[in-house]
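With one protein chain held back, the other chains of the complex are shown just where they sit.
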Amino acid sequence: MTALLELDGVDAHYGQLQALFGVDLAVEQGETVAMIGANGAGKTTVLHTIAGAQRPSRGTVRFAGVPLDGVRADRRVGLGIVLVPEGRRLFPSLTVEENLLVGAHRRRRGPWNVARVVELFPSLDRLRDRRAAYLSGGEQQAVAIGRALMANPRLLLLDEVSLGLAPVVVKQLYAALPGVVAEGVTLVVVEQDIGQALSVARHVTCLLEGRVSLRGRPDELTRDRITAAYFGM
Amino acid sequence: MEWVNAVIQGILLGGVFALFATGLSLAFGIMRLANLAHGTLALLAAFIAYSMVDATGVNPLVALLAVVPIMFVVGYALQRGVLNFTLTGDPLTAILVTFGLAVVIENVLLERYSADARGLDAGSIESASIRVTDDIAIGWFPLMTLAVAVGVLGLLYLLFARTRAGRAFRAISDDRATGRLMGIDDRHYYALAMGIALATVAIAGVFLGIRTTFSPADGNAQLLFGFEAVIIGGLGSLWGTLAGGIVLGVAQTVGAQIEPGWSVLTGHLVFLAVLAVRPHGLFGRALPA
Partner (left out) sequence: MTRVDDGTTSTGRAPAVEPVAPGEWRIARWTPESRVGVVAALVGLGVLATLPDWGSSSDMATVVEIMALLALAQMWNLLAGFAGLVSIGQQAFIGTGAYALLVLADDHGVDPFVAVWLAALVAAALSVPIGVLAFRLRGGYFAIGTWVIAQVVFLMVTNNTALGGGSGRSLLSLGDYDRITREDYTLYTALVAGAGAVAIVVLVLRSRLGLALRAIRDDEGGARGAGVDVYRARLAVWVIAAGWTGLAGGVIYLQRLNVQPTSAFSVQWTAFMIFIVVIGGLGSTTGPIIGTLVFWILRDQLTDLGEWYLIVLGAIAIVMAILAPKGIYGLLNRIRPFQLFPVQRRLRPRRRVKARSAS
């Protein structure tokens, strides 16, 4: 069975600076996969090449067997690839409900709508008409995830969901993920919080300075191996 | 009493400026594009109407029904084909290109139509008026212009507040890259925005042509007036554009009342005063960088 998502020898550059060196990745349908690594290791860049915000300078990204070369980011949403960007990136002048509705701008057929998102994140119910600029970090993150769900993704990319949030809030957010996975969504979770990453993922990839330094299932990987791969020791 | 009349005429004149300013404000609000060709494009619309009227003898207001979609298509093609490429990278490029376009369009119009003043004849509606008192008469056409301006702004407000497209516009205005990540085709929506902007400019141009005589070189003056209305009203506010237009209109008519040759100058001075004292305009949010 072809993997839902394949990265094949992907290089990426920012101008003259090379950020990724021959990254390979395979994600099966329905899996939850985590990508960990220190700041600047290239995790966000990997997600951006999948989502279409960054063009690989070498290598291919394949989705359901089809290469995504030249497919713009907005069209990838229509294919079912949706990114929850680092730092949330909500639309500040739009309300919570409007942010969610924009997520559905190019939706595929599926179960997600505003009501279901509010079911998943009940705290949003009273915030529907609040401008996104006036939400707390945790609330924003919930809206960002909800906004992505509104497109009924097959592949959901989560970039540093825990960033800047209190552990309690992070736990609540992660508690919502099983509900998403149950609908058949494949998840790629990028995290600096290794604990959370390992707890949800079936498969872990560690990046170090743009290269894959470790792969494996959480139960196979010892703490020492992870630390070594993370910090490059 | 003449002063009251001057103010009333100024408010009505404000409708014309508001119509011009709307398209300018739209393009800037959604795309951060200050379209220096905005005025000449209005003249283009007026001349297209002129040619239609010349060829078929229809009333210019009827010709408007064709000119608006034509200008919408022109706007879409212009944005998609040329202007979209000026909006990445150096902000200077967009200014230089739109200025170049203004010069090119103006001179093409001059080539085709010469510098002679033309007019669009809308028939009796042009001179009909409501007599309010002995000194004050409200022209039907100026009143219609103001009503149309309010109507257009109202429609745009509904578009932005209630529709899927409106949300998309506002989203990419906030954050173009993230909008794209959410599935919005920003190139297409930018082009739509310019299409709508030029559709409003078509109305402005034809109404101007009915109201007064026009020639290709008038484009620049209209650009300046539209711009002044936007700044006085405040950036980022649609209703501010209406207010700005009205303030400018009143400034011009009152100025003319003081001294016949001073109308335009008074408008400019009021604009400068607003710029000096309250740079974000009457209703605007802070100036974007």
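Every chain is named by a letter (A and B) in the order it is written, and numbering of its residues begins at 1.
FYI, a residue touches a chain if its C-beta (ideal position, glycine included) is under 8 Å from a C-beta of that chain, and two chains touch if they have at least 3 such contacts.
None of these values were measured; they are calculated from a predicted model.
S.K.: Going by the contact rule already stated, which one of B:V73, B:L96, B:L155 or B:I258 would touch the omitted chain in the full complex?
M.R.: Per the contact definition at the top, the residue touching the missing chain is B:L96.
S.K.: Considering the whole complex rather than only what is displayed, give the residues of subunit B touching the chain that is not shown.
M.R.: So the residues of subunit B touching the missing chain come out as 28, 32-36, 82, 85-86, 89-101, 103-104, 107-108, 110-111, 220, 223-224, 227-228, 231, 235, 261-262, 264-265, 268-269, 271-272, 275-276, 279, 287-289.
The rule is simple: only the chains that are shown with their structure count from here on.
S.K.: Approximately how many whole Å separate the CA-defined centres of subunit A and subunit B?
M.R.: Taking the mean C-alpha position of each chain, the two centres sit 44 Å apart.
S.K.: Enumerate the contact residues on subunit B facing subunit A in the complex.
M.R.: Subunit B reaches subunit A through residues 164, 167-168, 170-171, 173-175, 177-186.
S.K.: Taking the touch rule as given, give the residues of subunit A at its contact with subunit B in the complex, in rising order.
M.R.: 51-53, 72-75, 77-78, 82-83, 85, 89, 91-94, 98, 101-103, 105-107, 147-148, 151
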